[in-house]
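And now, subunit A:
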Amino acid sequence: MSDRPAILEVRDLHAWYGESHILHGVNFAVGEGEVVSLLGRNGAGKTTTLRAIMGLVGRRTGAIKHRGDEIVSLTPDRIARRGIAYCPEERGIFASLTVEENLMLPPVVQPGGLPVEEIYELFPNLKERRTGASGTRLSGGEQQMLAIGRILRTGAKLLLLDEPTEGLAPVIVQQIGASVRRLRDLGFTILLVEQNFHFAARLADRHYVIEHGVVVDRYSRDDINQRMGELNKLLGV
Partner candidate 1 sequence: MSEAVMNLRSRGGRRATSWILAAIGLAIIIVAPLIGLYPVFLMKLMCFALFACAFNLMLGYVGLLSFGHAAFFGMGAYVAGHAVKVWGVTTVLGIFGGAVVAGIMGLVFGAIAIRQKGIYFAMITLALAQMVYFFCLQAPFTHGEDGIQGIPRGTILGLVDLRNSLAMYYFVAAIFLAGFLVVYRTIHSPFGQTLKGIRENEARMVSLGYPVARFKVLAFTISATLTGLAGATKAIVFQTATLTDVHWHMSGEVVLMTLIGGMGTIFGPVVGAGIIITLQNYLATMGSWVTVVMGTIFVICVLTFRRGVVGEILARLK
Partner candidate 2 sequence: MRLTKLALATTALVGLATGAAQAEISDGVIKIGVLNDRSGLYADLSGEGSVVAARMAVEDFGGDLQVEILSADHQNKPDVGSSIARQWIDQDGVDLIIDVPTSSVALAVQQVTSDTDTAFISSGAATTALTNDQCAPTFVHWTYDTYALSVGTGKAVVEQGGDSWFFLTADYAFGHQLEADTKRVVEENGGQVVGQVRHPLSTTDFSSFLLQAQSSGAKVIGLANAGGDTTNAIKQANSFGIVQGGQQLAALLGFITDVHALGLDVAQGLTLTTGFYWDRTDESREFSERFGERMNGQMPTMVHAGVYSAVAHYLKAAAEIDDDGGKAVVDQMKTVPVNDFFAENGEIRADGRMIHDMYLVQVKTPEESEKPWDYYNILATIPAAEAFQPLEQSTCSLVTN
Partner candidate 3 sequence: MQTILGIPAPLLFGQLLIGLINGAFYALLSLGLAVIFGVLNVINFAHGALYMMGAFVGWFLLTHLGIGYWPALVLAPLVVGAIGIVIERTMLSRLYDLDHLYGLLLTFGLALIIEGLFINYYGVSGQPYAPPQALQGGYNLGFMFLPAYRGWVIVASLIVCFGTWLLIERTQLGAYLRAAVERPELVRAFGINVPLMMTLTYGFAVALAGFAGILAAPVYTVSPIMGQNLIIVVFAIVVIGGLGSILGSIVTGLGIGLVEGLTRTFWPEASSTVVFVIMAIVLILRPHGLFGRPRE
């Protein structure tokens, strides 16, 4: 466990979609200011874990503590209001909103969010495409930047990022990696779901591996190089 105070603590989390039981008791914790990644194969339950934290699954049990308070029974909007922001895998850019409207959509939930100028600084591409165009006219990379950018304004300190690099060109992946590092420097706590292990390895302080809906292993940044072999096996790389 990290030495920093836990901002998020998940214990014995179970989650269901309709009749199907997806998570079977997930346990992990994220410390204040950390970047933590959830690794695992396709269908292992990584995305479901993020969605369960946000309250976006059919049913869930167990304990999710945010800054010491139990949030497992709250509705998604109440969870968001506590300062947790979610960036979904499919990015969720709204076609009927312009780029700027997309950026300005999430309401400010707590003081201390990034000013819009700073977000444009972080993602200069967005500034150029700001006016006129509908959000879905953007390229995949730009959409991803928009999806991350818009949750920085709200003042949420804990960001849940679901596969930010999926399907993007290497140069864009690098750019996003740089932004995430910058966000950590700015004091954001980030829980990252990744398939791209190499991307995650360079960014995250710690890693959890999920398989069949349970956490099967964890690695610190330092462990990684030594235990590369077993990790590769776990992830089926």
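Here is the rule we go by: contacts are C-beta pairs under 8 Å (C-beta built on N, C-alpha and C of every residue); 3 or more make two chains touch, one makes a residue touch a chain; residues count from 1.
Criterion applied: all candidates are chains of the complex that A comes from, given by their letters.
Here the structure is a predicted model, which means the values were calculated and not measured.
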item: Of the listed candidates 1, 2 or 3, the one touching subunit A in this complex; value: 3
item: Of subunit A, residues touching candidate 3 in the complex; value: 54-56, 75-77, 79-81, 85-86, 88, 92, 94-97, 101, 104-107, 109, 151, 154
